[in-house]
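One chain of protein is taken out of this complex; the other chains stay put.
Chain naming follows the written order as A, B and C, and within any one chain the residues start at number 1.
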Amino acid sequence: MFLLIKFTLLYAVVLMLVAMGGMFSERSGVINIALEGIMAIGGLAGVFVLVLFPDLPAPALVALSILASAVSGMIYSLLLGFSAITLKADQTIGGTALNMLATAIAIVLVKAFNNGSDAGNGAASAKLNYTNAAFIYKIGPFTVNIFLFIGIILLICSYVFLFKTKWGLRLRACGEHPQAADSVGINVYQWRYTGVIISGALGGIGGFAYIVPSVTTWNFEVGVAGAGFLALAVMIFGQWKPFHIAGAAVFFAVFRSLANIADSTVLSHLGLSKNIYSMMPFIASMIILAFTSKNSQAPKAEGIPYDKGAR
Amino acid sequence: MNEKTKNALLSIVASLVCIVIGLLVGFIILYCINAENAVDGFTRIIKGGFYLKPKGIGSEIAQSAPLIMTGLSVAFAFKTGLFNIGAAGQYTVGVFGALYFAIILHMPWYVCLLAAMVCGAIWGAVPGIFKAYFNVNEVITSIMFNWIGLYLVNELMYNTIPGMYDQKTTRTYKLSSASPKSLIPDCGMNSIFRTSSTTIAIFIAIAIAVIIYIVLNKTTFGYELKACGFNKDAAKYAGINEKRNVVLSMTIAGALAGIGAGLYFLSGASEWNPQVSTALPAIGFNGIPVALLALSNPIGVIFAALFVAHISVGGAYLPTKYYQPEIADLIVAVIIYLCAFVTLFKGIVANLFKSKKEQKANANADNGKEEKK
Amino acid sequence: GCGSSNGSSSSDASTGADSTSATSASASTDGEKKDAAGEKIAMITDSGDITDESFNQITWETVCAYGDANGVEYEYYKPAEDTDEERINSIDLAVSEGATVVVMPGYLFGPAIAEEQDTYPDVTFIAVDVTEGDIVKNGKAVDLGKNVYICSFEEEQAGYLAGYAAVKDGYTSLGFLGGIAVPAVIRFGYGYVQGINAAAEEDGVDVNVKYYYGGQFYGDDSITARMEGWYADGTQVVFACGGGIWTSALDAAETHDGKVIGVDVDQRSKIGERCLTSAMKGLPSAINNALDSYFSGNFSELGGTAQQLGLKDGDYIGLPTDSESWGFTTFTQDQYETVLAGIRDGSIEISSDTENQPEVGSHVTVDYIS
């Protein structure tokens, strides 16, 4: 039971962070399919920090690694911004390309790193191992990781930013009616970049939060195994609203954790195979999407490149 | 020179620009990793299958057949305003259809191919239905159904249906032994290329590409589909059932991907490993760059697929002493990323000599007004 | 130099006896000795990568070590696709680039060997984890060429030893975490169950076993989660039998204070003191022997033969016996020796059947998780 809670929290935070990333991007008018790739890059950067500076004091290490994941996520998301905002290219296609690129980059970097680190001859693997003790706390019977707290803080911040500050107002205006925003002197391009970059930061942290607390070795050949796409579903299910997203994330997380620890719970008697369990969150989200997106609150101008000149 | 031919020319130029830039970046990467072998490595990629004649060419052909199909799948959906990122899943389910009819039912190859097509079609139809009747973005649905499809197929082959999975090889049973008559005929091509899976699949794929081209450009059905793609509302206004068309085009896209799976697995090239459930078949996803590179033109898809197959095969010949096998993937991925901008390059190239023409157009339009008054 | 981030170095990859033969190309008798200069060893990977911490990696590291020790050039090739055709192409490529010896790990190479042994009669093929049954050409088994040596191992014996020892050491709740269910892994696993069963019957203790294939040769969050579930649910030892998958078992063991059994080689160095023991098979020594006999010009002895290497053929199978690798408390080295002897003289017989699960007595319950 405690395990179920532990893993539910673990995945929920990840999905929430990434989904909120998607939310910021889409609220500003840019569909962000690239979250999967951004997660991988962010996770990679964070892990690299852990590997390179293993003997930093714990707090510094935690701060630095998380910072690294956020920043790298931002930088990678800039590629999306560039193609989608500056070049006005198709957002979905650009995002898809970035996803494919991310895994390739991660593998090459890690292998190059492993090669360098022990003067190997190509026998370097795409795996990195690290220690994650600094991220994990035991509270009574519960094991929680630092990202739970970070997640809650970011959740509140996101809500406030989006609905209680002028920046939020402007960002949302750009996603709903860019021409209107432009006519009152709001720089649409700048705010769309802002949205995309925030999503990059959250996506990056999310990727790191997915990799680090759960294991101490990660094989970057698998990227983040579809978590980014699941987060997109969470975002839609959460109707682009922070707290709804948090709820949706928990819902999906329960399924995901059950898939893994079912055989050591009462469910083991059902004798369902891991394939079945792995299917569940996706099927669940499909059903939910079918019902929710009839009256979807999607930002009106999302996916449409903004072009000043056009009437 | 009239609009159409000019447009076609532009497209080709734009695609070539993409490829060149992509390869250039690829070379730079090679150079950065290991300077003195960069040229050798690069030539191997460029030579592709021709580096290992004739077998390399054979396997290049064998691989481009399914690529053409998944490329068509994506391109077809594009033409009708949909982004079919689900080709990978439709391909996977298609594999099941083909192999079930071959290994379990021992059907002749064309029946198995049909089965693959139907399975793929079903897997494409679902996102279509979700899009048309629940207005769920087809991209999300397709992504979900990619994974659902993978898990489902693995479950069926590995746990549910006895007799498909071969303990000894940890793959599905080889068709050559399990059901030779389910193998697509090779018409002696295998002996030419000294390979085992170079079949007429490639010709089937090309034929289908041509058919798709005709359907899209010469038939009322294609006219309707494209109208929906360009402008849903206008299509509806013209009395076209746009919901039905969405479902139809996704179904067809799925069918194409399914055929791709059939063409590959029924040529005995490979067996399915139902234990691996972390990655979807790359051929499915590579359909996207192929379609983009071809600017969604069915005929262009043929060449784009050949190109992608060419450099992927070539990438495998990189000397592992100096380059990890992933380098090739990286280079392909870079080209893909650039493909996202093909339309852009096109625009740029176009603007260079478009503007004059437009002026003329507007001019006579205005003179027109004058005369009337 | 050879080595890798987390792979084991070839020295601890070879069990007891063969460590002598490892790098002794010179220690050869009749037949004229090959001159290292004109020679080149090529390794082809199967579906996995040379970093799978399993037979691909061990093979590669053995080849590296051998090549470096004897000044022979070596290189590896990765097929473009997981298909016989691409494996064959890789062999072609290797030969076209001067390979004289081709080393291949894994049953997947059966058809490729059947094809290429005739194409390149004067190239020597060495394949491990391959059985005669695998050498098929379009559906029909073909017999080995003189230029081919293949061998497989009786992993069930290693598994048996591990399981037997664990129960004898007082553990009553065990787990088996396989990688991809390839024949070798299955033999390890079923042997493990048989060993557990034997010990449980002898001592009349009730033992329960959780049995699961991860479907991959590396650990990740979901497998770790599953393992945490097991340990939290009472499992004391998990036999992590699939390349790098042990990382997940270890992560979970750390959080829940459990034990892990390593595989293939003595993994103490990697897993640390949570490593109860390791079920080892002499992949390196087999490869070294084959390479030795080739370079010393005596390959004719091995050429055309297919060996099933187990305890009866030498120390190809075993648990690490040196003190720091011996993680047992009540299970003694003497007990271990007696079991070894039993297996050697055949008084203990272990089924190598991979088709059906081994039947177990009333004391043992095995929960096969799909």
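The criterion applied here is as follows: contacts are C-beta pairs under 8 Å (C-beta built on N, C-alpha and C of every residue); 3 or more make two chains touch, one makes a residue touch a chain.
One rule holds for everything that comes next: contacts and distances are computed from a predicted model.
Consult the UniProt record of the chain that does not appear here and report its protein name from "ABC transporter ATP-binding protein", "NADH-quinone oxidoreductase subunit J", "Sarcosine oxidase subunit beta" or "Cytochrome c biogenesis heme-transporting ATPase CcmA".
Hidden chain identified via UniProt as "ABC transporter ATP-binding protein".
Which of the displayed chains are touched by the chain that has been omitted?
Looking at the entire complex, the absent chain's contacts are A, B.
For the chain that's not shown, point to the residue among B:105, B:187, B:211 or B:238 touching it.
Once the missing chain is taken into account, the touching residue is B:238.
Considering the entire assembly, which residues of chain B contact the chain that has been omitted?
With respect to the unshown chain, the touching residues of chain B are 2-4, 218-221, 223, 226-227, 230-231, 233-241, 355, 357-362, 364-366, 368-369, 372-373.
Which residue numbers on chain A touch the omitted chain?
Residues in contact with the chain left out: 160, 164-166, 169-170, 172-173, 176-177, 179-187, 300, 308-309.
Keep this in mind: only the chains that are shown with their structure count from here on.
Which chain pair shares more contacting C-beta pairs: A-C, or B-C?
If we tally the C-beta pairs in contact for A-C and B-C, the bigger total goes to A-C.
Taking each chain's centre as the mean of its C-alpha atoms, which one ends up farthest from the centre of chain A?
The chain lying farthest from chain A is C.
Find the geometric centre of each of chain A and chain B from their Cα atoms only, then give the gap between the two centres in Å, rounded to an integer.
For chain A versus chain B, the centre distance works out to 28 Å.
Indicate the whole-number Å distance between the mean C-alpha point of chain B and the mean C-alpha point of chain C.
Chain centres of chain B and chain C, defined by C-alpha means, are spaced 39 Å apart.
Out of chain B, which residues touch more than one other chain, so two or more?
Each of 159, 277-278, 320-321 in chain B touches at least two other chains.
Can you pull out the residues of chain A that are in contact with at least two other chains?
121-122, 124, 126, 222, 225, 273-274
Under the stated contact criterion, what part of chain C meets chain A in this complex?
The contact residues of chain C facing chain A are 1-7, 49-51, 53, 57, 60-61, 64, 76, 210, 212, 215, 218-226, 228-230, 232-233, 244, 247-248, 250-251, 255, 367, 369-370.
Name, in rising order, each residue of chain C that touches chain B in their complex.
47, 49, 75-86, 88-90, 92-93, 96, 107-108, 133-134, 136, 138-139, 180-183, 186, 213, 215-216, 354-355, 370
Where on chain B does chain C make contact in their complex?
Touching chain C from chain B are residues 52, 55-56, 58-59, 62-63, 159, 167-170, 174, 176-177, 180, 195-197, 269-270, 273, 275-278, 312-313, 315-317, 319-321, 325.
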